[in-house]
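The complex appears here without one of its protein chains, the remainder shown in place.
So that you can tell them apart, the chains are marked A and B in the order they are listed, and the count of residues begins at 1 in each.
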Amino acid sequence: MERIPILKLKNFLIISIQTDIHDMIIKILQEDILNKIIETHARGVLIDVSALDIMDSFMARTLRDSAIMAGLIGAKVVVTGIQPAVAITLIELGLKMNQVYTANNLDHGFEILNELITEEDFKNKL
Amino acid sequence: MTDKKMNVNPFEIIQTVNEPLIVLDEFLSIIFGNRAFDKTFQTNRSLIEGNSIFKICEGAFDTREVHESLEAILTCDVQGEGFQLEKEFPLIGYRIFIINPRPMRRYTEATEKQILIRFEDVTEQKKAEKTLKLKTKEILELSTPVTKIWDEILVLPLIGTLDSHRANQMMEQLLEVIRDTGARYIIMDGTGMGAIDTAVAAHMLKATSAVKLLGAQVIMTGIRPDVAMTMVHLGIELGDIMTRATLQEGVQYAMNARGYVIVPRQALELKGN
Partner (left out) sequence: MMQTVTIQDEGDIVEARRVVRDFAKEMGFGIVDQTKIATATSELARNIFRYAGKGLVELQDVLSPHGMRAIFSDEGPGIENVSLAMQEGFTTTQGSLGLGLPGTQRLVDEMKIESTPGKGTKVIIFKKMP
């Protein structure tokens, strides 16, 4: 089965979801992300969804759960590039994504990750 | 008119016409239906001839309008206007026809009244009209006056009375601008806004959540006291939306968040010296 590739850049992981995919693949991605965080000690994960023109409750929930799980094992997740129509639909659908960091594009995503990590390091030093 | 012409069987002519036609007797039973009729309604001469118009095609023509117009012809010999029949037909599905019945006694040898009915399929035409109306509406839609005032900072003045449709449209356009410009702070200024109701307030709350999903933040400013009062009376909560009293303070907040401070030049000159 096809798999979504996970790239590593410094202490970040970068994932770009390029096409509409089915439930199984997104589930596998979730596992792969968590395993890769453990394996590489990544501190942050960027998931770019700007190419997706649909995100139903299953996919949104799986992404959200991945973000929460990643948080539990020490990595922050930022989802980038949610399309306007997808955002409106998710709000209407009623899925809460409060716990997930979002950014307009990868650049902003990087900024947010850096801020979050600096903040965390600062707290840990205290 | 010569006798020869009179001798031509009118049904022969009707047969050659490309439009669906049927001929009824005075009891409204079908005497003749042409090939185009069979083809259009996916029926067959043997199924319709001799039967009442109200019985054929699973009763598709058994409607009040068909009854009324045919009775008008039988009783007063007047030809009514064509009328529209819009429905789900058996076998052929949803169609819109213009139905045109007219008396045709004079052209046949028979002395009793006969009625010729012409069917015009306008389904595609009506569809095209609807699409055109839609396109026109799109063109007439107002654009949303989003202004970029600084890198990554947008201002959206809320002007006039918002209805749900307009609020939706505004949200859509705002989100597109956010995506295209990479804006991170959106100042929604309500100074020029008219009264709002619960539905519009709900839309604005949704807009704020959608903006957040795109990675930006809404700052509400200039909510007039009367609007604020209505909101409280309606039980509308702005939740965790950032608010500032005036547009100026909103701009200040966004600039600070972007890492800029606005200071009087004097303060800088003093330092410089």
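Assume a contact is a pair of C-beta atoms (placed from the backbone, for glycine too) under 8 Å apart; a residue touches a chain by one contact, two chains touch by 3 or more.
Keep in mind that what you see is a predicted model, and the values were worked out from it rather than measured.
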Shown chains that the omitted chain touches within the full complex: A, B
Identified contact with the non-displayed chain, of B:35, B:55 or B:126: B:126
Contacting the left-out chain in the complete assembly, out of A:7, A:38, A:51 or A:93: A:93
Chain A, residues in touch with the chain not shown (by the definition above): 20-24, 53-58, 61, 83-86, 88-89, 92-95
Touch residues of chain B, complete complex, unshown partner: 86, 93-94, 96, 123, 126-127, 130-131, 134, 137, 165, 172
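Keep this in mind: only the chains that are shown with their structure count from here on.
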Interchain centroid distance [CA atoms averaged], chain A/chain B, Å: 38
In the complex with chain A, residue positions of chain B that touch it: 171-172, 175-176, 178-179, 182-184, 206, 209-216
In the complex with chain B, residue positions of chain A that touch it: 80-88, 90-92, 97, 102-105, 107-109
